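Left out: one protein chain. Kept in place: all the others.
We just call them A and B in the order they show up, numbering each chain from 1.
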Amino acid sequence: MTMLLIAAERCTGCRMCELACPLVHEKAFNPEKSRIWIEFQGMPELYYPNACRSCGKPPCADACPTTPKSIYRDERVGGGMKILEDVCIRCGRCIEACPFAAIDWHPAKNMPLVCDVCDGDPECVKYCSPQALIVGGKTTLAAERRRDFGRVQIEKVKEKFSK
Amino acid sequence: MWTYGGYAGRILRLDMTNWKSSTTPLTKEMARLFLGGNGFGAKILYDEVKPGIDPLGPENKYVFAAGPIQGTMVPTAGRSGVFTKSPLTGYFFDAYGGGSFGPEMKYAGYDAIVVEGRSEKPAYVKVFDDNVEFKDASHIWGKSTYETQEILRKDLAEPKAQIACIGPAGERLVRFACTIWGARAAGRGGNGAVLGSKRFKAIVVRGTKDVEVPDVEEFLRVVSDQYNRIKANPGTGKALPTLGTPGVTTTNNQLGILGTRNWQSEVFEEVEKISGEAMRSRLVVRDKGCMACPIYCTKLTYVKTGPYAGTFDEGPEYETIFAFGSNCGVASLEMIARADRMSDELGVDTISAGAVISFAMECYEKGILSKQETDGLDLRFGNDAALIQLLEKIGRREGIGDLLAEGAARAAAKIGKGSELYAVTIKGLENAGHSPRGMKGYCLGMATGTRGGSHQDARPTAERIGKSDRKILEGKPEYAVGTQSATTIQDSMCVCRMTEGIYGLMEITNEHLNIVNVVTGMNLTLPELVDISDRIWNLERSFNCREGHRREHDVQAKRFMKEPIPEGPSKGMYMPPEELEMLKDKYYDLRGWDKKTGIPTKETLQRLGLTQQAKDLYK
Partner (left out) sequence: MGRVKVKFFAHLRQAAGTNEADIEIREGETVEELIKTLTERFGAEFESRIKDPTTGAFAPFLIMVGREEISTVRGDLKHRLSDGDVVSLLEPVGGG
């Protein structure tokens, strides 16, 4: 399984992912062409990272009206979505269908823009300093989040006997 | 890609008088000779700002500038600078901030934006790629920097826009008002007052263009190597991510070099209450990184209980903890967080604001300012409630705040009665929170620096970690030159100071060179990069000398040349004037400056290609 997984509570909002992604896909720095995003809101700004969840039963593909489906899960690497550029009718139904708002639109190609896990070796993960981005299967994410949760609980116990 | 990688290739000009914009191409020569950021700021200001003009008049200019790395994923590329003639010092001044503003400017297609003239009514400027519009700002004039950003983002329906703006302090020409983008400040030197004088409330930038580098593979090889070293380094990989800059508070106190009660002491007995460790356990709710930064030294804090409950702040940083904490005798991190947030919203520099307050507190305790003169505020050291009230008055120029808004040096000149000793400033700029008395090389580097009381020209770090013995004079002229050279290149690239341990603390290194070359493809040599740094430093110096700066102005704050540190591990240390003068002789020699006048020699200027400057200074 090579999914891109996000432990959102670790994210520091540095946007390194928004830079690495277009660099490997488009050979240029431009967050407009990124397939992963950090949403900022409020003052001081808070942030939330977002990207394709590599759904096992992807609603975007279900919603795609073409035959064959022009958006499909890349089963060779077990994660990420691929686009059949010459089949896609550019209707944007996949954007509507994604429950995580994790599909964008390529401003130059006029085509859905979605994470393809760099064909199995996602570049953004290598530059995620707080390790909010993880590669693996859903069990990997579960284990990482459980570790964070456990650490917090153990800290609470420690605090009790330090006082 | 433009001639070189990294650059956008254009400079935008905003004529505030006529609400007209224009663009000029960046020349290949300018990129090669001045690199970016600091270099571009110095070049534009020297060429375009006539000597003797009022910094708060329409003839002054204000420059936003990025370096070649902004917009790329070189670590800490979120940073960018602003440049103007300072209303505090009257000299060239550069200030920098993180966040995402600089990169967005590059995506919009500009390496620099020059603000000129003066608008008749309050205005803001909207820059969306090539589309530039001037707009009426009357609905946001008077609003805080946070409100301003929220309103403009909503009005323009552009949540991703980056907005640089001023607050009420900039509008009221507080001489240490700053520029704010996000919750980051280009803090020092009063650049916010310059924008205020131009009635320039804000600039909203949104860009959708590419920033390119010549060889993506090679770029990733060099950058991933540096990234991995940043992560493995205990300073950048552990210390700063854990505690941020406040981590240094207890270290400085342990060395006896933490400015306390307006530098009357350098040991703060309640330091544990304002430490980075205390902040982490009591207030920190989240770590935050500026754009492209793996170090995430920013700490988001929230105050849950007590009189400052409800304060949500980005920071405070070490400098702010020093300025409002130990140096004002206040042991409440909660108040420091509130004062930090207030300063950001008013748009004032926390270092100078803290320093004028500690100055006023000492005047008050010594009987120079009466309670009547302080509008009834009991300005004893440690009175946190009075500090908060005074900060608000300064930001709005109300009552005694109007006098203090002029900065400590001007306020002391007006108050007299020996208060000049308590104005801890260099060249009119309030001293930052590192000890010139306790670190000899940093002390000399500040005195000879372009900005004066700044910790960003010469650096304290190498002395604080013992790479250079902080207590001895030997080697300190070289230390001052070396650290100043490194910061000049860092500020021109522009990378953040947090990486200085990676790039090299005391000189320009191959690390600087490799990053510059892999981004730009200029294929510079190390001596060429050193020349760029020297050229920029001498250009700044020429700007200042053209304004009348001479050797006698390269001095430390009076207190540091007169009073030894009275207690603690650094007891007895100070910088007697005769020692400083001796160090300056050697420093000028190393710099190629005239020892009598402090002006760069004709030969030095000509060697660096600064022929116009040679003509101007040797008429």
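FYI, a residue touches a chain if its C-beta (ideal position, glycine included) is under 8 Å from a C-beta of that chain, and two chains touch if they have at least 3 such contacts.
These figures come from a predicted structure and were not determined experimentally.
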| item | value |
| --- | --- |
| Omitted chain's touching partners, listed by label | B |
| Touching residue (missing chain; options B:236, B:298, B:488 or B:604) | B:236 |
| Sole residue of B:285, B:465, B:526 or B:590 that reaches the chain not shown, by the stated touch rule | B:465 |
| Which of B:498, B:516 or B:573 contacts the chain that the document leaves out | B:498 |
| Touching the absent chain when the full complex is considered, from B:254, B:510 or B:612 | B:254 |
| In chain B, positions touching the absent partner | 228-229, 232-240, 242-243, 245, 247-248, 250-251, 254-255, 276-277, 280, 297, 318, 460-461, 464-470, 496-502, 505, 569 |
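Assume only the chains that are shown with their structure count from here on.
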| item | value |
| --- | --- |
| Complex contacts: residues of chain B adjacent to chain A | 71-73, 78, 100, 107, 146, 149-150, 159-160, 182-183, 208-213, 216, 219-220, 224, 227, 231, 241, 286-296, 300, 312-314 |
| Residues of chain A that touch chain B when the two form their complex | 12-16, 19-20, 23-24, 26-32, 40-47, 107, 126-127, 129-130 |
